[in-house]
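All protein chains of the complex are present and in place, except for one that has been dropped.
Each chain carries a letter (A and B) given by its place in the written order, and its residues are counted from 1.
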Amino acid sequence: MPLGAYLTLAALVFAIGLFGVLTRRNAVGILLGIELMLNAVNINLVAFARFSGDLGGILFTLFTIAITVAEVAVGLAIVIVIFRVRRTVEADHLDLLRG
Amino acid sequence: MSMRAGSATVALVVLALPFASFLLLALVRPLRRSAVAAATVSITAMVAAVVAAFWLSWRATPLALLQSPSRTWSWIPADGGPMATVGVMVDGKSMAMCMLVTFVSLMVQLYSWAYLHDEPRRSLGRYYAYHSLFAFSMLGLVLAPTFLQMFVFWELVGLCSYLLIGYWYDRPAAARAAVKAFWITKLGDLGFVAGIVMLWAAAGTFDFWELFRLAHTNALPVAGMPLIMFLIYLGAVGKSAQFPLHVWLPDAMEGPTPVSALIHAATMVTAGVFLVNRAFPLFLLVPDVLTLIAWVGAFTALLAATMACVENDIKRVLAYSTVSQLGYMMAAAGAQAPDAGFAHLLTHGVFKALLFLGAGIVIHVFHTNDVFRMGGLRGQPWLWVPFVLATLALAGVPPLPGFFTKEAILGGVFEAHLMIPFVMLAVTAFLTAFYMFRVVFLAFFARGLGDSHAHHHVPPLMSGVCWTLAALSVATGVNLARQMLAGGHHEGAPAWLPAFSLGLAGAGIVLAWAMYQRGAIDPARVAAVLAPLDWAARRRYGIDAVFAALYRGALLGFSRAVGWVDRYVVDGLLNVFSAWTLRAGDRLRRLQTGLPQDYLYGVALGALLLFVLAQWRMK
Partner (left out) sequence: MTAEIVAFVGVAVVLLGSSLAVVLTPNLFHSILYLAVALVATGVVFLLLDAPFLFGVQLLLYAGGVVTIVVFAIMLTERLVGRTIRQASRHLINGALLSVAVFAGVAGFLVQAPLAGARPGISGDLTVAVGRALVGAFAVPLELLGVLLVIALLGALYFARSES
């Protein structure tokens, strides 16, 4: 399969993930969308790494995966704390930054 | 008259004394708050100034032919010599004026101590401070060697006039009168400063001596001179209350009577006449302007005399009389007889001041300015003798000085073949005698009002000053009489002139006696005969109304328009901008919903925008 196919696939998954982030009401749901987006990026990286013979893409993917895991952990911890304080995880209700 | 010059140092001393007094009173508050101390400082300075002024004149030395009587120091530097200088010009005219100003100031300040005795202490201190400032300003004006310095002191004198007219500043009429005086003279001053600047542009110097030299050697460009000299004359029109800027002088009577005696009789109002006299070599270059000056002067004299005939307020009568006499002096200058006008200035200064101070005595006695409420003072000659002497001087009866100087003016005008002004001045002489004696008969000798039995008490200081001035007047008159008998007439004046002017004066006195003392002619019937004139004169010929309408209509209307523009256009513009900013801010604030998903929309849109931009670039 040509490189373009993999990249298109990744772009599609990215768009779907973006849709999820924009439309989900639950905070955890938003995090899931973010996961999808990150996955798409990983596919991109590996595809480029494979088709150009450069190992850097794969290493970058490794790091990305590790960082994503850390981010999910901390993010969910925050969600739980928010839930403790405000008794809700609905994104519509978390508008303390409102101007 | 300018063949003698005095010492510049002594002139500076004369200037410095009242200035020092003013500084002391202005800066040292306790001194000013105590009226006694303030008066002492001021009067002492004035006495010293009188002595210095007399010394100046006594010790004057003859002047070499082309030597300048000025002593100047550089003030505003410029390439190739200073642009403006300050200093003193001590020639005959300025020495005479110094003596007049210092002496009359001293008399008035002494008189004021008794007249204003009931004033609060602090106000009196302020009064004497103003007097010192005025003396300094007036002396600076007469000693000025350049137009620029004269203008500076001119404005200072105007300021002092404002301060002193509005001395009782909590009286609305006084405040209004002070402002009116300021405005009207300012109109004239506009012309004055324009003229000075244009003259400087044409000649390159402000200095009088330099200008006279240039004029004498025909080195002055004559092209714009008529306009320039006319503009300079405008300053005199304002300050010396010539028609049509005479309206401020009667209203200026709101000030205390001693102030009227000093400023609006002897010194400040004569500044305009002094200006014309001082700049006479320049005026000689433009004979048309001189003719105009003569006509305006004569007309002013007649106009003011008619208005004085119908006035009941004694001070107003004297004010109109001053306007009238100033017209005489200007007419003399216009008729190219400036020395006659100057002589009249000096003599008039003394007896007019005396008239005002004498009027102050009757005002003090009767607590009113209305002549119809006065009278019955026949039995106290020490009260009315000085006043009557001054009135005779003003009417032009020998051997009092007014006769000689007035006759000299009439002679000068006649010689210059200005017939209509001559006639006007002659009629004015008749009217002057008439209305002044009307006042004398009504204020002093009228019967039936608390008659000669009542003994009115007048502070000796007041009557003492009046007697001093009366004695001076008589002495001057006798001196002039002796000069005339010894040196004879000056050539050219018609021989019938002295008799003619005496006859005019006599006729006026007789008429006034007949109407007001004897009751032989009923004043009401005379008024009925001259009804239109009477009506117009009582309304001051509507000139006041014109100025008021101009002020209210034009000036205030303009101010209102400007105010409207400022509020609605300038401010409005700013307000509109600020309102838009606030509203835009309000609307933009709603972007901040606080929901991260909405922010992500923004990020995504931004990314899209970048895509589009990059696509474009790639194309």
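FYI, a residue touches a chain if its C-beta (ideal position, glycine included) is under 8 Å from a C-beta of that chain, and two chains touch if they have at least 3 such contacts.
Computed from a predicted structure; not experimentally measured.
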Touching partners, among the displayed chains, of the absent chain: A, B
Residue numbers in subunit B that touch the chain omitted from display: 597, 601, 604-605, 607-608, 611-612, 614-615, 618
On subunit A, residues whose C-beta touches the chain left out of the figure: 1-9, 11-20, 22-26, 28-29, 31-33, 35-36, 39, 42-43, 46-47, 49-53, 55, 58-59, 61-63, 65-74, 76-81, 83-84, 89-92
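By our rule, only the chains that are shown with their structure count from here on.
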Subunit A and subunit B: spacing of chain centres that average the CA atoms, whole Å: 94
Residue numbers on subunit B that touch subunit A, as the complex places them: 589-597, 600-601, 604
Complex contact set, residues of subunit A against subunit B: 18, 21-23, 30, 91-92, 94-99
